[in-house]
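Rather than the whole complex, this shows some of its chains in their spots.
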Amino acid sequence: MRLSIDCRLRYDVRAPTSFILAIQAADGADQDVHDETILLPPGITADFFVDAFAGNRFIRFLAQPGPLDIGYVAEVERRSVVDQRDFIGGEVVNDLPLTVLPYLNPSRYCPSDRLTAFARQTFGTRPQGLGQAQAITDWIAASIAYEAGTSSGATSALDTLVDRVGVCRDFAHLGVTLCRALDMPARFVSCYALDLRPADFHAVFQVYLGGAWRTFDPTRRAPLAGLVPIGFGRDAADVAFAATFGDARFEAKSIAIRQLETSSAPGN
Amino acid sequence: MRLSIDCRLRYDVRAPTSFILAIQAADGADQDVHDETILLPPGITADFFVDAFAGNRFIRFLAQPGPLDIGYVAEVERRSVVDQRDFIGGEVVNDLPLTVLPYLNPSRYCPSDRLTAFARQTFGTRPQGLGQAQAITDWIAASIAYEAGTSSGATSALDTLVDRVGVCRDFAHLGVTLCRALDMPARFVSCYALDLRPADFHAVFQVYLGGAWRTFDPTRRAPLAGLVPIGFGRDAADVAFAATFGDARFEAKSIAIRQLETSSAPGN
Amino acid sequence: MRLSIDCRLRYDVRAPTSFILAIQAADGADQDVHDETILLPPGITADFFVDAFAGNRFIRFLAQPGPLDIGYVAEVERRSVVDQRDFIGGEVVNDLPLTVLPYLNPSRYCPSDRLTAFARQTFGTRPQGLGQAQAITDWIAASIAYEAGTSSGATSALDTLVDRVGVCRDFAHLGVTLCRALDMPARFVSCYALDLRPADFHAVFQVYLGGAWRTFDPTRRAPLAGLVPIGFGRDAADVAFAATFGDARFEAKSIAIRQLETSSAPGN
């Protein structure tokens, strides 16, 4: 599937501010990025870098006071790599690849150390591995109400578990937290999403199962096949679409994702 | 300075349990590790690995039920690399090396996103950089009571700020949190410490200043020169001396650090 | 001083809902209420009652689905009873009147049990009694930013202490909490306030000092002389201007407080 992405952000910069943006589609693995354009105002020079830990793509620059418009336009070719297995067992931590171990640790929004008893009690009788990850996803979908404006940047998965309400970011944090509490590596994924209404950034989570990261969306608000991952992190703190250091007010965003016609050209 | 380290841990393993230990002294940078021995019971085969992110050294193995004794013995040569400058200015985030950026993010025990206002109000008039880091350390030393048994594995820097009491781990978390809240990269350091009474693992924090990580110990319970770093993390969750996945009860530990006679041999 | 009060509330009632309103000016002590009118839609029969514990005045009724308009109009004669003493010492708990003891306990929004160390450290050297209460008020005024929309119904005084921002309710909760942490009985006061901009319900706190409840307003947004107390509680949970049990959405409120011309009639 080929998707076009158009993302625009507007800020009111009040003082010199360092920006670190994570808005570029991830390149490699399940998708290739084509025709990528980053629109920055004249006079701004940006660093484009990939972090060594998770391979995330960041854009960093310093903005001077004034209005600031940022744009990201790209086409992304998604490869369909759906695992059709009904059963994937869990793995003991001793057998996990070393690179996934950090995703067992609790993090800012995913205090998995506190949910061990709850997770074992609620999901412990399900088959380890895919069975538990799927049960967690179903449980979140059934138990947490999706309601815009009910959470903030301070909301952790504990809050969401207690309050039973949140947005995509909170749903993903709770999924990550519960999987880690059952000793399954889990990570937060920021993404673009086809057919999400209203169009916006989206968030889902991945669990390391059967040798690969598998994606779960407890919000069920967009088809998995149309997700375009941006960044992978321990939680939203690692892949904020825009982290600002200085004084900048977010003013507006506009996001559009479209599926492109598949060419009928020979060989395609 | 040359130090000998002897660390013994005892567990009661109740079910097959994966262990990930971070008890080896860090090798490189400010210290060299010699004559290192890891004592594991017969029949246990361990992975020894260095994580790609922070260069931490981990030991991983699977233990079967029964008593488990683990030992670590080594000699460490510390190089004295004290920076004598009285003033090191702060840096804008746009100029920081990319590898230190993850240490600006909030983490499980260091929710720096919530302490921005407090940190600016309390330390904002100090000179950016070393001045603020030093003021934070002094403030913690003056404001937080050191009292064993007052915190738990669930205690965050917010709790410590409110309750005004904690242990070395809590002091370090609060230091990390306040520095990050002022846009300074900061990390948690687990360590051995000469002259710590009673002998135990210790924890301090580092701030990235003037192109290097500088160490601060708001507990003031052991001389900085006698610290032997083990691991560097976003917080204690990354460098737990022992993370266990299964069912193992910690029973006892014994730690001894001694300064070795400096040889008077020629050329030393 | 004589003040006129006009308060209007509008709800959209979605299902049969019990209302408990605390919007009537307190009657007795420092003020007398005259010409009081409560406007309820035809067909609603209300209980008017005074609770035995704190003497608060409540209005209770059951509303059926549909729009609901409530009004409260009254004139209140405030007696000026300002205590001019510069010094009022603290009292040991053993000497306090029994009726004020419940105001030493922690409550939903005032977890004073956790702020003992902070309060002693920050205010412990001030003269016990009025000196500490005044120092707490000054400290809150200097340390906490007043900003609409920064807190919610879940915000406790711990949150406000950490986040350093809030509204009048949060300022009052923090004052109550810090006084209780120093063993001074303290209570939350909901009120109307002359010259508050924008006009709204207001909240302050009282401390039991020298045999009487004395009022403090750390927001400094309205003159103390123009405050018209409504209810006194352990915290806002006890004197919510409207508690609803059912399904009713708050839609709008309008509050107007005016100072009435003092009659120049003989004998006045």
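Points worth noting:
Think of it as A, B and C in the order they're written, each chain with its own count starting at 1.
The rule we apply is simple: a residue touches a chain if its C-beta (ideal position, glycine included) is under 8 Å from a C-beta of that chain, and two chains touch if they have at least 3 such contacts.
All of these numbers come straight from a predicted model, not from anything done at the bench.
Depicted are 3 of the identical subunits; the complete assembly encoded in this structure file consists of 4 such copies.
Rule of thumb we're sticking to: only the chains that are shown with their structure count from here on.
With centres defined as mean CA coordinates, subunit B is found 30 Å away from subunit A. Subunit A and subunit C have Cα centroids separated by 44 Å.
Distance between chain centres (mean CA atoms), subunit B to subunit C: 47 Å.
Counting partner chains per residue, subunit A has no residue touching two or more of them. Across the complex, subunit A is touched by residues 16, 18, 20, 47, 49, 51-53, 58, 60-62, 92-94, 98-99, 101-102, 104-108, 110-111, 113-114, 153-154, 183, 234, 237-238, 243, 245-246 of subunit B. By the touch criterion given at the top, residues 114-115, 117-118, 121, 143, 145, 158, 161-165 of subunit B touch subunit C in their complex.
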